[in-house]
Each structure stands twice: as structure tokens, then as C-alpha cells.
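Heads up, one of the protein chains got dropped from this complex, but the rest are sitting where they should.
Up next, subunit A:
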Amino acid sequence: MSNLSDKQLLRELRLRLEERKKLDNEMKELSKDFQGVTKKLKESEALKSHFISNISNEIVNPFTSILGLSKAILSVEKNDWKKVVSMVALIHSEAFNLDFQLRNIFVAAKIEAGEIAPNITKVNIRSLVQTVVDSFNIISRKMGIDIKIEFNIEHGFGKNFYFKTDSEKLKLVLSNLLNNALKYSYKDSQVVLKMWVDEDVLHASVQDFGTGISEKNQKIIFERFKRLDSGINSINRGHGLGLSITKALLDVLGGDIDIKSQKGEGSIFSVQLPEARNIVEGFSGEGNDVFFDDDDEIF
């Protein structure tokens, strides 16, 4: 070091200063991140406690209705049997809602526990879509909303189209999107579910003509426990998990979701789902392969 010329010394100093500046900047960035996360955590904690009180309502209310309605059915006079039909319809819609909410909550718990894995099979997309839409039939009819399916996939055997993916997860994704679309639609309107394939990617979009979502809210709707209080048909129904679950499920399947919406004009949620590959490089899908080579290092 003693043999450095002044010039070299200066350069060395400048280099070190720059290095230092870089580190300082990184520190600043990090502490900014940190503050942001702390704030988020606080928010999230508050939302979580809110969530628990919400969720008990979500579960208790449908149960109360179901119990009350079934009790009423038991005491219906024989000649009044027509009343029963409408009460059974109510029971169905309450039970459906309960089932849907619980399914979501259990999946969220599974995702947070790290116990979620894709379960890939060849899925008949047309029949899956039909099943999901049918499950909303009673509810959509009650609201006078027509769910229109535009199935723009032609190939495959006859009218069937098979796609390698996880059928349960895809079902839940579509159900959540439809549920939201119905929730934020006006009475006597329409929800459009479009399906198409582009190369090896399955696309689904769900469009409603309801309240729409402001740009500011579009950024936060995927956050957990977040709910927008602008539902028309239901006052504060839901737990704010639907979209974060949807996103996490798509994550597991390598897919993505985006949203186009304008306040007052409705929303379009679009999902892209790549076809699952059977084999991850180096492993077979089954896992029953010979899985070491001689050149494995051992730790």
C-alpha cells in the first residue's frame, strides 16, 4: 500500500466511497421495505381478527337458516307441500354457500401450511366448466342472472377437450370467479364465462356487468382478507379470501390472473393456465424412477 501513487490512492478511495454509497443505498432500500412490511403486518393482523368475527357469522348464519327452514318443513301440513319446494331451495342455497365458504377456508389453511401440491390428471374441460356453472344455477336463477358459457375450443375427440391440469383447483378457481361475478352483478343481468386455448395455455375469462372496481382497489383485491364493501346483492358476504386463494392456486399450477375493470362498467377477470408437464426435469411424475446417478454428490 505504501507504494501507491497519489492518483492510485485517490482512485482507490473513490472506489471505496462508491462501494460504501451502494451499501448505504441498499440499507435504505431494505429499511424502507421493512417499514412497509411492518405496516402491512399490522393491517393484516387487524384484518385477521376482523376475519374471525366475519367467519363465525358466515358459518353460523347459514346454519341457523338451514335449521329453521328444515324445522318449518317438518311442521308443514300435507296439503301445503308446495311451500316445501321453495324452502328446500332456500336450504340448498344456504348449504351451497356454506360449503363453498368452508372449501375456501380449508384450501387457504392448506396453502398456508404448505401442504398443497398439484394433482395432475387429464381433465375434460367442457364437463368441468359445465359442472361449475351448474352448481351456481339455483343461485343465479334466483338473482335473474344468466350465466353464458362461450366455449371456444374445437379440437379433441368429438366435443370433448382434455387438458392436463388439477381439476379440483381449477374448479375452485372458476367457482371463486363466478361467485364474485354474481356477487357484484346487478339483478337481471348477465355473466359471461369464456374459455379458449392458445398454444398450450388454457384461458378462462369471467365477465360481469356490475359495479366494477376502481383502479386503486384493483391493486389490493388479491390481498388476503381484503374485501371491497361494494357488493350489491349481499351485504358483506364473504371473507375476503377468494381472490388470494385463486391467486395462490394458480401459482401452484404455474398460471396467472389479471383483471380489467372500470368503475360502473363491470369487470373481466382473466386466467391463464399452462398445461402441466408430466415430468419435471430429472424426475418422473410418479416418483418411482431410479433417482440417483453415480455422479451424485453426497452431503
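FYI, a contact is a pair of C-beta atoms (placed from the backbone, for glycine too) under 8 Å apart; a residue touches a chain by one contact, two chains touch by 3 or more; residues count from 1.
We adopt the following convention: contacts and distances are computed from a predicted model.
Asker: Which of the following names does UniProt give to the chain that is not shown: "Pimeloyl-CoA dehydrogenase large subunit", "NAD(P) transhydrogenase subunit beta", "Probable chemoreceptor glutamine deamidase CheD" or "Cytochrome bc1 complex cytochrome b subunit"?
Answerer: "Probable chemoreceptor glutamine deamidase CheD"
Asker: Hey, which of A:Ile73, A:Ala95 or A:Ile111 is the one touching the hidden chain?
Answerer: Result: among the candidates, A:Ile111 touches the missing chain.
Asker: What residues on subunit A make contact with the chain left out of this view?
Answerer: The list for subunit A reads 33, 36-37, 39-41, 43-44, 108, 111-118, 222-224, 241, 244-245, 247-248, 251-252, 280-283, 287-288, 290-293, 295-299.
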